[in-house]
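Handing you a structure now.
For this depiction, one protein chain was excluded, whereas all remaining protein chains were kept in their positions.
Our next item is subunit A:
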C-alpha cells in the first residue's frame, strides 16, 4: 500500500535530500578531494599550493617516526579492541540479568562516554601521574607508561558505549531459541558460545568496527595524555599527522600525504574487519 506521504516522498525526495546533500558536499566531499589534491603539493597555507607530484608520499613513507606511530596505533587498536569488546560484552550480559538497580549501573558505565576526549585525557593524566608520583615518575617517563595509560583511558571511555549496543542486542535475542537450548540440556557455556554469541554477531560487527576505527583515529586522548612524549614514542597516527602538518615548516604536504595514507589504511582495515565479522552472522 502506498500512502499519500509515500507518494509525495517519491516525487519530492530530491528536494528533501538537498540540504543535507549540500552540507555533505561542503563539509565532506570538497575538503576530502581538496585534501587529496594538497597531498601532491607544496604549500604553507592551504590557499596557495604548488604541485610537486609524489615526493610527499616518498618522504612520508621514509619517515621513521611515522612508521613508529603506525606500529603504536596498530598495537593500541588491537589491545583496546579486545579489551573493550570482551568487557563490554561481559558487563552487558551481567546487566541484562535481573540485578537490582541494573539501570543505575548502566548509566554509571555509560557516563564516561559523555565526557570529551581532551577533558578525559587531562583527568587521567592527573590521576595516573598522581599514582606514578609515588615512584617519582610521570606518565611521559617512558612510552610504555603512555601506552598503558591510553589503553586504560580508552577502555574506560568506550566500554559503556559498546555495552549499550550489546544490551540492545541481547534484549532482542529470541527467547525460544534459548529455551530450546536449555530444554535440550545445553549447559551455560554451550548456550553462550553456541547460541548467544552467534546470534549476537551483528552487534559484535558494529562494536568491533567502532572500536577498530576509534583506535586508529584516536587523537584528543593521545594529545591530552602524553602529546606523544617522550621522544614521540607514544605518538599515534592521527597525532603524528597533525604534528607533521602544523609543527614542521615545509612539511605541510607530507602531513597531507600521511593523512591520505591513513585514510586508505583505516578504510581497508575496517572493510576487512566488517567482512570477517559479518561472515559469522547467522539467522535465528
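Criterion: a residue touches a chain if its C-beta (ideal position, glycine included) is under 8 Å from a C-beta of that chain, and two chains touch if they have at least 3 such contacts; residues count from 1.
Criterion: contacts and distances are computed from a predicted model.
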Among "ABC transporter substrate-binding protein", "Xanthine dehydrogenase family protein subunit M", "Acetyl-CoA carboxylase biotin carboxyl carrier protein subunit" or "Protein translocase subunit SecD", UniProt's protein name for the complex chain that is not shown is "ABC transporter substrate-binding protein"
Tell me which residue among A:98, A:114, A:183 or A:247 touches the hidden chain in the full complex. A:247
Looking at A:41, A:60, A:120 or A:139, which residue reaches the missing chain? A:139
Hidden partner chain, touching residue among A:15, A:98 or A:264: A:15
Please identify which residue in A:26, A:58 or A:99 touches the non-displayed chain. A:26
Mind pulling the subunit A residues that touch the left-out chain? 12, 15-16, 18-19, 22-23, 26, 44-48, 125, 129, 133, 135-142, 227, 229-232, 246-252
